[in-house]
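The other protein chains are all here in position, but one chain of the complex has been omitted.
A and B label the chains in the order they appear, each numbered from 1.
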Amino acid sequence: MRPVAIVSFAQTPFVRRTRLNDAELVMEVVTAALERARLPRHEIGFCCSGSSDFLTGAPFSFVGALDAVGAWPPIQESHVEMDGAWALYEAWVRLQHGDLDTALVYAFGRSSLGDLQDVLVQQLDPYYLAPLGADPIGLAALQARALLDGGEFTERDFAEVAAQNRARAQSNRHAQVRGSRPAGALLDEPYLAAPLRKHDCPPISDGAAAIVLAAGDRARALCERPAWIAGIDHRIEPHALGARDLTRSPSTERAAREANAHERPIDVAELHAPFSPQELILRRALALPGSTAINPSGGALAANPIMVAGLVRLGEAAARVIDGVAARALGHATSGPCLQQNLVCVLEARP
Amino acid sequence: MNRAAVIGVGQTRHAQKRTDVSIPGLLREAALRALEDAELTFRDLDAVVIGKAPDMFEGVMMPELFLAEALGAVGKPMMRVHTAGSVGGSTGLVAAHLVQAGVHRRVLAVAFEKQSESEAMWALSPKLPFQPPLVAGAGGYFAPIIRAYLKRSGAPDEVGMMVAVKDRKNALKNPYAHLQLPDISLDTVRASPMLWDPIRYLETCPSSDGACAVVIGDEAGARRAPRKPAWIWGGAMRSEPTMFAGRNLVDPRAGRDCAKDLYSQAGITDPRREIDVAELYVPFSWFEPMWLENLGFAERDQGWRLTADGVTALDGDLPVNPSGGVLSSNPIGASGLLRFAEAALQVRGLAGEHQVDGARVAMGHAYGGGSQYYAMWIVGSELR
Partner (left out) sequence: MSDAIKGFTAPVRLAYTVNAGRAASRFLRGLAERRILGQRCPVCKKVNMPPRGACPTCGVPTEEEVQLSEVGTVTTFCIINIQFDAQARELPYACASILLDGADTTLFHLIQEVPVAEIRMGMRVRAVWDDERRPSLDSIRHFRAAGEPDAPYDSYKEHL
């Protein structure tokens, strides 16, 4: 595989309700990402984005965002109706062909426009699940219950995940929920959907993010310490919840194996776990040693812009390598109910 | 970059409402046919790429999630492409890219639309705030562009109708095509109601339920395939903004640039002579002459002559849409992949009654949005 690296990353502050529209959000991050990479817009080889019509409430909603990219003269560009992490995967594949050296990836989402709980019900099987109105918090609660019943984790463990992530978010000026009371205090709160409490759930966030990818020598020219993609893979599990063991994440295990995650120790891992129990499941699936720093950004519990949060995990992991903080980092993204689909990206300081 | 080829093609019987199958059933109908063609099973696939137009057409957000089991994708990578109307084409390209990059060896590309499950007219023109609802349907957007072409080219009124008749007559030879109109003629087209002047009812694509599936394999897989593969000689995509000063909507540069890139990859210098058959995305009759110009098959303002002279007829020198095209079947998300798949069937000699004799090089073309997204490929019966 041709060596490809993340050479820059930009994100908007994540907020409950932005006054900007999609094009304005994308403009902010695309401009910043290109500036950081010192890459002129017209030199971008390939462009790929991630977003969702249902989130915006309009069909073809990704078209408007193209204005922020300046697609003239015409560009090579594609779009996935998925989290931007998968747009990054498509861009990585495209760069393998060898004819292009750089790619711009961006993702945006304004969950504030609709009622996110209602919108995400539409992600479910339209014949069997969606008509039940099974909302994402309810489904995550099912998964949490299964985890508790397994005997390995407790509600306090969930609260610890929440408290620690949000405490770490205090040093992340882009995060939405920064700071937390200690786990013990959190446990005094009532259930939202037992056994989940409000703190176990993600905030509702608007925002955008962008990443610039570059291959080989181009990456070295654009960034002093590129975050080389040492491995990247994604897998999907059955949709039917009854066909899965909700306490495990075999697709994450498999993706990590295919991405060679275990070759050497991981210094930093950014895990896309919108619900606190999910972080426990992912840490176990990835077999991360205690020395790995988890979610220095605060993760999805601190900011959860739908369609963007996965790309942000990849960007945050890459930023730790680019900053020189980590020699090897892992970025994870998820899609679908209860961690149905998972992507793992391993980033290294050396190609 | 590795070589890749189409080793299996499958499609559903396209119809206004496929009430006999669910969405998974619709996809499996196409996927199983493609696998059968390649003599493979779901287990042999490394990855699945799904493409479809806006989720609102079926009312399901991110349908790849609930389709994982039905498409044998469990434990595999699965992606969902959405590039508006060109999505069927982009889906084929994304799947091909995976094989060309050496990431996978056998990838299934499936594109579909089951728009009878929602309301396509609503999904295409929802009532957005801050603006008056002006026009129903995509035709309202494209009719003014066609009018501009008519004025610019001076083409006789009849040409659009000729395309409408040609494509529907071709569809009579395609058992999968939605519209089967044995009585179609210039008279019946002329007599049909004018919807968005100058587009008549019978010059408009239908709204269909349907799916198309293509199995793309690497060189080793293609050489082992039970039937002749369609080698992918080139693939390209281009996008331009929806609206900007000086935009040429009749002859968009993104389409021209895309074709140029494609021909360069495929080693084609004279498309009119070197391409044997073309499956072009023609949802409204006049797009045939317009695309013939945009793609370099004819000079500016001369595209309509190819149609008028019978060059694009099934027995002509450059048959266009022998399958009946989008004018005969239009499951929106699948339409682009159907063009790509039909091009592959032609060079594999498997197009049945609508086979163009001796077709060795074929083009598949898809476009979407406000004539702004383009995805195209060229396939050949031999390795380039």
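The rule is simple: a residue touches a chain if its C-beta (ideal position, glycine included) is under 8 Å from a C-beta of that chain, and two chains touch if they have at least 3 such contacts.
Quick caveat: nothing in here was measured; it's all calculated off a predicted structure.
Between the chain not shown and the residues A:C48, A:V69 or A:V268, the one that touches is A:V69.
If you put the hidden chain back, the residue from B:Q11, B:S153, B:N174 or B:T242 that touches it is B:T242. Listed here are the chain A residues that touch the chain not shown: 17-24, 27, 30-31, 41, 54, 56-57, 64, 66-72, 110, 112-115, 118-119, 122, 126, 130-131. Listed by residue number, the positions of chain B touching the unshown chain are 19-20, 59, 125, 127-137, 140, 143-145, 147-148, 151-152, 193-199, 241-250.
To be clear about the criterion, only the chains that are shown with their structure count from here on.
Between the CA-based centres of chain A and chain B the separation comes to 33 Å, rounded to the whole angstrom.
Across the complex, chain B meets chain A through its residues 1, 22-23, 53-62, 64-69, 73-84, 90, 93-94, 97-98, 100-103, 117, 123-124, 126, 128, 236-242, 244, 253-254, 257-258, 369-370, 372. Only residues 1, 52-54, 58-60, 62-64, 66-67, 70-82, 86, 89-90, 93-94, 96-99, 119-120, 122-127, 129-130, 233-240, 243, 250-251, 254, 335-337, 340-341 of chain A touch chain B when the two sit together in their complex.
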